[in-house]
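For this view, one protein chain was removed and the others were kept in their places.
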Amino acid sequence: MHQIITPSSRGKDLSILLIFIAVVLTAPLWGSLIGAGYPDLLQKFAIFGLFAIGYNLLFGLTGYLSFGHAAFLGVGSYVTVWSFKLLSMNVIPAVMFAVVFSGIFALVIGFLSLRRSGIYFSILTLAFAQMSYNLAYSVLTPITNGETGLRVLRDDPRVIDNALGVTLEGSPLGDLFGITLTGYAGFYFCAAMLILGFWLSLKIFRSPFGMKLVAIKSNQTRMEYTGFNPRPYLLSAFVISGMYAGLAGSLMAITDPLAGAERMQWTASGEVVLMTILGGLGTLFGPILGAATIKYFENIFSAINLQVLENTFAFMPEWLGGIMVTITRPFVGEGWHLTLGVLFMLIIIFMPGGLIEGFRRLSRLFGGKKAASETPAAESEGGVK
Amino acid sequence: MSNGDNDFVLSIRGVNKTFGGLQALSDINLNIEKGKVHAIIGPNGAGKSTLLNTCIGLLTPDSGSITFGGKDLTKSMTPHAINQAGISRVFQTPQIFPELSILQNVMIPAFAKRDGAFSFNPLKALREEEGILNEATTLLDDLGMGEGAHHHAGNLSRGNKRRLELAMCLIQHPKLLLLDEPTAGMARHDTNRTIELLKKIKESGMTKVIIEHDMHVVFSLADRISVLAQGAIIAEGTPDEIKGHPKVREAYLGSAEI
Partner (left out) sequence: MEALLLQVLNGLDKGGAYALIALGLTLVFGTLGVVNFAHGALFMLGAFVAVSVQNVLTISKKVKDESITFFDAYKETPYLEIWWGDFGSLIIDFSVPIAILVAIPVMLLIGLAMERGLVRHFYKREHADQILVTFGLAIVLQEIVKANFGANPIPISAPDAVAGSVDIGSMFGLTGVVYPWWRILYLCFSLAVIAGVFAFLHMTTFGMVVRAGMHDRETVGLLGIDIQRRFTIVFGLAAVVAGLAGVMYTPILPPDYHMGMDFLVLSFVVVVVGGMGSLPGAVAAGFLLGILQSFFSMNEVKQYLPGIDQIIIYLVAVIILLVRPRGLMGKD
């Protein structure tokens, strides 16, 4: 069902990384072919891709299902906006602080939640995330600005900027040593982070550490009687994935300097689970693929309104068109979440291996013998010998 | 008798364990001599597996002590600490990592032996761990499992899963190896292969405790035998002594299985 951690050859890993970089950097080109060739959407691909890559390191490798990762996303966003407000519009400190703080936050929540496993763990992470969300909305309003959301203001202190004599012109936007991160600049910054995140994920996939995480998923009891203490491994994976989420949250705030509590809601946690599973749980590329797929279709579906539907079904006889409109209406526009929920269920019921598994099956079906031998275990033949 | 503690790898003293109202182990005293193969036999439900479970931290005895390498294992030692102290175990139902390859199954315990209960090295590539890769490959070759070591362990036959689990324990060079029915459910030729393998290990001087139903296996391997019935040790001695022991015959005739 999922890709095995392989002691793959250096050359193969390098080519995987290079192909990935090439695909990400040329995104504006191939994006325009599928109607996604604008920075706002591509940015989302990268940000949610990062979120899902990190989430996959926890759920995909160890099998521990967290329902609370949106909380780290929120922390990343808030910390970033505060860095903008207090220190500088420069994104480097903002990103660093966001990753560090979400890591600390994940350490605390992970330490507590990992005292239990299985369903208890899922419930605990869900409870902590919901608690963070409640707090962000209520008593932490001085920090989070409650319902309105936290935003950068003209008269914020920005100590470093002021010391360097940098003044804010126009609307406050993230800045990388003079480059304002809007449009494609924003996308390429996110893309650079995505490449970094993917590189680290690849490293972990190929490391003894990653192999041990899969071993925990595979048979935790055996792990304990083999002399390993699973908890610090799980906690490390939890913190790392929390930091990915924090980074993703930070990038959200950088590309749109506003942080709101709704980012921490359980629906956001559910979304990243779906992205990871849709793409292929425990696989290297699956999570990014899932994230991009969902954001792509969200973009299309949300934009569809009644008018568009009526036009789409205009070729049909009026009565049939009317029925079609009535059927499809709840799934588009505002109803995108309904589509998402249905998709969620369908994937888990019929395709637990996700898109990557689907592709594998297809290639086995059409690719004949060569593809047939590419089962995960056989794949690991490279490198070791 | 030389009863100096130094000769004993493991000393079980006065161990009791009850489940509900059932006395699973009653006042067990057992010394495992260094470098010897000690077999524990007895009818089903005699408490053999329970005894092994108390030795690896899976169960805590109600009273008594289990001393290993100067430490009392019953004093809140975690399973991984007990393993790190030098005890490895083969379970009755094979416990392996079905989602990993055969080779990786053997590498994992090697890492535990080398790096301890926790090490954080996410940036080091697996392929750079040449020492452990070679060690695991060599061991698998020795056990005749070298071919197809890159296949999923989950697809192995039950007998091969047992052998794999044995390999996972052997790579740790444990001071004490606990084997819970290593040949149960195996076909005859697999059993013989396993006996050969265990004999080979015996020469290495590794101390072993083995639970076994198959008397053929027991008498061809054991240096010493303890007989367990209804939670108590009813006889102990060399294989020859045990063969002729009246109590043993009685205990075995009382149960359906021999």
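Going in written order, the chains are labelled A and B, and every chain counts its residues from 1.
What we mean here is this: a contact is a pair of C-beta atoms (placed from the backbone, for glycine too) under 8 Å apart; a residue touches a chain by one contact, two chains touch by 3 or more.
All figures in this text were calculated on a predicted structure; none of them were measured in a lab.
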- Task: Indicate each shown chain that the hidden chain touches within the full complex.
- Result: A
- Per the whole complex, from A:Ile92, A:Leu112 or A:Leu196 the residue touching the absent chain is A:Leu112
- For the chain left off this view, which of A:Ile21, A:Leu86, A:Ile104 or A:Ile123 is in contact with it? A:Ile123
- Among A:Gly11, A:Gly183 or A:Pro352, which residue is in touch with the absent chain? A:Pro352
- Message: From the list A:Gly31, A:Gly110, A:Pro230 or A:Gly270, pick the residue that touches the absent chain.
- Response: A:Gly270
- Message: Just checking the interface: what residues of chain A touch the absent partner chain?
- Response: 59, 63, 65, 67, 112, 115-116, 118-120, 122-124, 126-128, 130-131, 134-135, 138-140, 266-267, 270, 273-274, 277, 330, 334-335, 337-338, 340-342, 344-345, 348-349, 352
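One rule holds in what follows: only the chains that are shown with their structure count from here on.
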- Task: Report the inter-chain centroid distance for chain A and chain B in whole angstrom, where each centroid is the mean of the CA atoms.
- Result: 44
- Flag every residue of chain A that touches chain B in the complex, lowest number first. 2, 4-10, 13, 200, 203-204, 206-212, 214-215, 217-219, 221-229, 232-233, 236, 240, 376-378, 380-381, 383-384
- Query: Which part of chain B faces chain A closely enough to touch in the complex?
  - Reply: 56, 58, 78-80, 83-84, 88-89, 91, 95-101, 103-104, 107-109, 111-113, 116-127, 129, 133, 137, 150-152, 155, 168, 172
